[in-house]
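Here the complex is missing one protein chain, while the rest keep their positions.
Order of writing sets the chain letters: A, B and C. Residues in each chain are counted from 1.
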Amino acid sequence: MSRYYTAIVTGNVPVNKNHYLLSLRTPPETVKPLPGQFFMLEAGKGHDPLLKRAFSLFRITADGFQVLYRIRGKGTAAIKGLKPGDQLDVLGPLGNHYPAPQTGRIPVVIAGGIGIASVFSLIEKLAKKAYVFYGARTKDELLMLNELGTLSRELHISTDDGSAGSRGTIVKALEDFFAGNAELSAKGVLYSCGPMPMLRGVAGVASEKSLKAYVSLEEHMACGIGACLGCAVGVKEGRPGAGKKGMKTVYKKVCKDGPVFASEDIVW
Amino acid sequence: MSRYYTAIVTGNVPVNKNHYLLSLRTPPETVKPLPGQFFMLEAGKGHDPLLKRAFSLFRITADGFQVLYRIRGKGTAAIKGLKPGDQLDVLGPLGNHYPAPQTGRIPVVIAGGIGIASVFSLIEKLAKKAYVFYGARTKDELLMLNELGTLSRELHISTDDGSAGSRGTIVKALEDFFAGNAELSAKGVLYSCGPMPMLRGVAGVASEKSLKAYVSLEEHMACGIGACLGCAVGVKEGRPGAGKKGMKTVYKKVCKDGPVFASEDIVW
Amino acid sequence: MDLSVNIGTLKLKNPVMTASGTFGYGEEYSEFVDLNRLGAVVVKGISLKPMQGNPPPRICETSCGMLNAIGLQNVGLAYFLKHKLPFMRRYDTKLVVNVLGNSIGEYAKISEALDDAGVDAIELNVSCPNVKKGGILFGTDVKMLARLITKVRAGVKQAVLITKLSPNVSDIKKFAKTAEDCGSDAISLINSIPGMAIDIQTKRPKLKNVIGGLSGPAIKPIAVRMVYEAGKAVKIPIIGMGGIMNAEDALEFLIAGATAVAVGTANFIKPAVTIEIIDGLKDYVEKQGIEKISSITGSINAG
Partner (left out) sequence: MDLSVNIGTLKLKNPVMTASGTFGYGEEYSEFVDLNRLGAVVVKGISLKPMQGNPPPRICETSCGMLNAIGLQNVGLAYFLKHKLPFMRRYDTKLVVNVLGNSIGEYAKISEALDDAGVDAIELNVSCPNVKKGGILFGTDVKMLARLITKVRAGVKQAVLITKLSPNVSDIKKFAKTAEDCGSDAISLINSIPGMAIDIQTKRPKLKNVIGGLSGPAIKPIAVRMVYEAGKAVKIPIIGMGGIMNAEDALEFLIAGATAVAVGTANFIKPAVTIEIIDGLKDYVEKQGIEKISSITGSINAG
């Protein structure tokens, strides 16, 4: 069961102006990815861009998997140029995954922007059981709304400019919804991926309600497998029973110890 | 009249396994190239490959010009990827050109390998007046034979392996032909582009018969316009009248003083 | 056809090693690379006490290169001996441990402990560009370097002693010679070159540590030049590195004067690149009809 192989591009299509959906056919005998895991994909055949780029599992397909990506710089620009039939070096699936909700817990998924790519397969797996909160800057940047509508228990949308769903941040929408929903406030478990300010907001909501929240983090990566120590994130660690006083910050690897962390452990 | 502009790719097709013909549409008001001149073409949009690549004028077209090129390394590989409609940064035409034969002189054009690209438009211009000698390693590497047949006074072919034309080097073919042709030996003027050993051979023939020979040289280039001094070639320079004794070697720029040099001036 | 090379008394089955800090403790790559096939594995720099490393961001990409300021995060000597060393012992390859200290005494202490534990070779990292103390100080001062090597040499009995030189010097020959004179069995070079990058929107350095080490293909011409220069100054073997991405790059180093090569940044891009390089070297010597790959070392024709 390999985690390092050459995949074949079967599709690479625009989802909107700045986002693409890449479909890969993987060889037999490759490790099946879990929601929250990611891949390091080759970005061009030359030395510039140099490093592989990290992308979350978006969705498992019959013959492989898909990645939903936003054009950002030269790496994603190179990947955008891939055509069906092209070969692509793939390393993965990597990292840990979103843990399943404990019995009795109600899953709430919060995504911001391209963070939707990371939680999509989780929502799919939770088969209409998850409350989904999904925010973007503007209507045009909301992706896969039809699919999300079908897969969610409830889909809540927000945009910064109010062009779709409620106006404001998705954390605001989440807070408002929690305020009117005692059951969720008591039994929710949060899963989130998106920009740092949003994750911080989600962590705040979770901590206020004493709920567990799992956040998926991003950090610049070189190896993706725990070897380079490049993807450090500060995590609180304490001797058991020593309480808050005994806590100190240690560096964990987003690629191996994460990308999914319990929000209470993060040094925000 | 500009020599630095963005051209539009109108075609980029394989001529055989390893050679491509690139057609460019140039903006109005660009300088018209002459046989023997060359262009520096952008090789990829990133920083690796970094420098522009040098290519001879192959042929002038109604809306621009064509370049005939051989895939060699990463630069030509990048250029191979161009599709009709793509934009390409062009600097040129650059350098000097093949001088027209003086009255009464009979033009003899000798090309080896991809060197045919440089002399093709000269042959075309000489409109069936030139004896053309064209050599390659093997039959498959001979390009544009039909066109050359039409455009030449006589077309002589040789291949190293004898798979087309006479077996052996084109210099050998040239020597043989000269041996049986007193008129050419007396009135020929030679034009040549190809690998160094071939050019050296051509220079030898010219010097033996006391004929003028013009050779087009290649050297690694950065700027193409005489600024970097990277494309040096050793040339003999003497004080007028000082004779052989007064000669010394100076460095000339292939991009600006050449690419066409009188073979007698070169330090072979 | 013989791919083996000797680094002092150490015989490597082929000239391909991993570069310290780019291959974890060997374990991390064992899923992707048959470690038994490697000439040697060089593990991440070890200090006396565990080190936390620098705050993030620690890496960023540059044109044909990357900057890193890991800050030598490592598990420390004791943990390494107990938990990391046993893993590598299971493989039929040579184990080189990269060592970093804050003082000559620390370097000596770590080296002796590793020697006692039976590691095959010790690589003194006197050239880490991104820790404030130690390291690079020794690497850019010949007198300090001489004292350091002499002291460590005295305590190391079995293990082969390699000094990893800093590229951040005007005259690499002087440092190479010093290493040789003071009893290093081999030298390795180059370490990453101090560099930095700035985000022009935030005006913040792209690395929290401001300065980091530049590695990757961008630095290869500098590395090849330094190996060439060092090779003219010393007789001890040289382990060349800096930007090696494939067998052709590795050959450039061997021809320039290296006896072995180490592959760093390339592991991140192609986890199995070391194996590709070994296969590529084999191919080259076969095609060229070379009997012993060691005969390529320094075979440059610079006339």
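One rule holds for everything that comes next: a residue touches a chain if its C-beta (ideal position, glycine included) is under 8 Å from a C-beta of that chain, and two chains touch if they have at least 3 such contacts.
Everything numeric in this text was worked out from a predicted model, so none of it was measured.
J.: Among the chains in view, which touch the chain not shown?
T.: Its contacts among the visible chains are A, B, C.
J.: Looking at the full complex, which residue from B:3, B:139 or B:187 touches the chain that isn't shown here?
T.: Final answer for the missing-chain contact: B:3.
J.: Return the single residue from B:50, B:71 or B:145 that touches the missing chain.
T.: Reading the full complex, the residue touching the unseen chain is B:50.
J.: Looking at C:56, C:194 or C:264, which makes contact with the chain not pictured?
T.: Looking across C:56, C:194 or C:264, the contact with the absent chain belongs to C:194.
J.: For the chain left out of this view, which of C:45, C:65, C:237 or C:271 touches it?
T.: That would be C:65, which touches the missing chain.
J.: Over the whole complex, note the residues of chain C touching the chain we left out.
T.: These residues touch the chain not displayed: 62-65, 67, 140, 166, 168-171, 193-198, 200, 202-205, 210-211, 214, 216-222, 224-225, 228, 243, 248, 251-252, 255-256, 284, 299-302.
J.: If the missing chain were put back, which residues of chain B would it touch?
T.: These residues touch the chain not displayed: 3-4, 42, 47-52, 89, 91, 219-234, 250-251.
J.: Kindly note down the residues of chain A that lie in touch with the hidden chain.
T.: Here the touching residues of chain A are 47-48.
Following the convention adopted for this analysis, only the chains that are shown with their structure count from here on.
J.: Can you name the chain whose C-alpha mean lies closest to the mean of all the C-alpha atoms?
T.: Chain C is the most central one.
J.: Where the CA atoms of chain A average out and where those of chain C average out, how many Å apart are those spots?
T.: Here the centre of chain C sits 36 Å away from the centre of chain A.
J.: Using mean CA coordinates as chain centres, what's the gap between chain A and chain B in Å?
T.: Centre separation, chain A to chain B: 56 Å.
J.: Counting only residues that touch at least two other chains, what does the list for chain A look like?
T.: 47-49
J.: Listing for chain C: what residues touch at least two other chains?
T.: Correct list: 63-64.
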